[in-house]
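Okay, structure first, notes after.
A single protein chain has been omitted from the complex, and every remaining protein chain is retained in its original position.
Take a look at chain A:
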Amino acid sequence: MAGVTLMKTPAETGLVQAFETVKATLPGDVESRAQAFELFERNGLPHRRVEEFKYTDLRALMREVAPFAKVPSADEAKTALRDAKALAEINALQVPFVNGHFVRDAVDFKNLPEGVEIVPLAEALASGHDWLTRLSPVEWARQNPVYQLNSSFMADGVMIRIVGQVTTPVHLRFVTSSASAVATATRVLVLIEDGASVKLLETHESTNGVSHQPNDVVELIAGDQTNVHHVRVNAEGDQALALSTFAVKIGAEASFNSINVVAGSATSRHQVFAILNGENTKAQINGATMLKGRQHGDSTLVVEHAAPHCESRELFKTVVDNEATGVFQGKIIVPHHAQKTDGRMMSAALLLADGAAMNNKPELEIFADDVQCAHGATCGQLDEDLLFYLMARGIPKKEAESLLIQAFLGEAIEFVDNEDVREALVHTVEEWLKART
């Protein structure tokens, strides 16, 4: 294919036009946006011949581009947040975004929990805030077309700084709400200073029945001896095309625990780019994905052990029903100097129907010679013997299946330390199981 230029698809043409139209209205330096967009435009929407998008052909999946969302009115924002339910009951500092715009009124800036500082991103971009130099900390993300689109179009978001032990969870609520489809690009940067600890919740929701196109990026720079618990929930509407990136750089002697739970979207692709950047850091990165109907759910993961003596565990569980398709692509990278790396990645999928499909692609890229790394991938059906055992005790088949599916996903969810959040996630699984036909 070398030397052949592909024709632009309607979606690509739409993105070029959209960028020309909105770039002058977006906050901050147009030049850096233009650079990001140029990087994107060079290759266009990634398709199946691009290795990282082999199983999620965005060129085919994104037929057209929805118009970028406008700033919602105060009432619109209020209604949207009232209707958004994901983890809404959890006691937390809520930091909401509606249609890609930070809802400033929803945050009581005078009474933020101790150790939490929040700067609205649109203002920061416009005024040139000091922290902006720390945006885009991860090279893997900068090379990624989905991330490049967010960098081109990001309209708003926040930058959050965490100092010391913050016990109140910080809940980033991304809500897209409108009767007609919109595209959004929200960016959040979380700076966690040395020795600080934080519990970060992230929920993503959008109107059912509308083909919204959110593209959200959360970036996190955690210093040395930090402790981070991160729970992300995709509860997007049933027609959403949801693209998202979680880019993380972690210092030394830190503890990092993250899970992404997918229960929504028609199509979703969630990308995690994590760099373990200091020695003796431990990271646990999990996923629990539930797909049904004709849903397509992609979890893509790159973990770079950039320092020696780090440990990482990746555990991804995917349940695929009906004619849905699951994708797991996970890569652990260990450069020459990262000796004594200990990395273990596991992806397990449960196929509940004949039409269900799973693409499992674990990879290790190891250049150091004194490491322990392993990966595993399984695809299977529910164990008939276990089902018989449960049914022989009087449990009807569907309920027996539900128990086994819950147990399967539970292995990834049990790492969540906040009991209320864990229960809410279990409830999400139960609701999904109830809706199974």
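In this section, a residue touches a chain if its C-beta (ideal position, glycine included) is under 8 Å from a C-beta of that chain, and two chains touch if they have at least 3 such contacts; residues count from 1.
In the analysis below, contacts and distances are computed from a predicted model.
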Among "Phenol 2-monooxygenase", "ABC transporter substrate-binding protein", "Tryptophan synthase beta chain" or "Fe-S cluster assembly ATPase SufC", UniProt-listed name of the chain not shown: "Fe-S cluster assembly ATPase SufC"
Which residue among A:Q35, A:N227, A:N359 or A:Q406 touches the omitted chain? A:Q406
Among A:D130, A:D370, A:E384 or A:E419, which one is in touch with the chain left out? A:E384
Across the whole complex, list the residues on chain A that are touched by the chain not included here. 384-386, 388-397, 399-400, 403-404, 406-408, 410-411
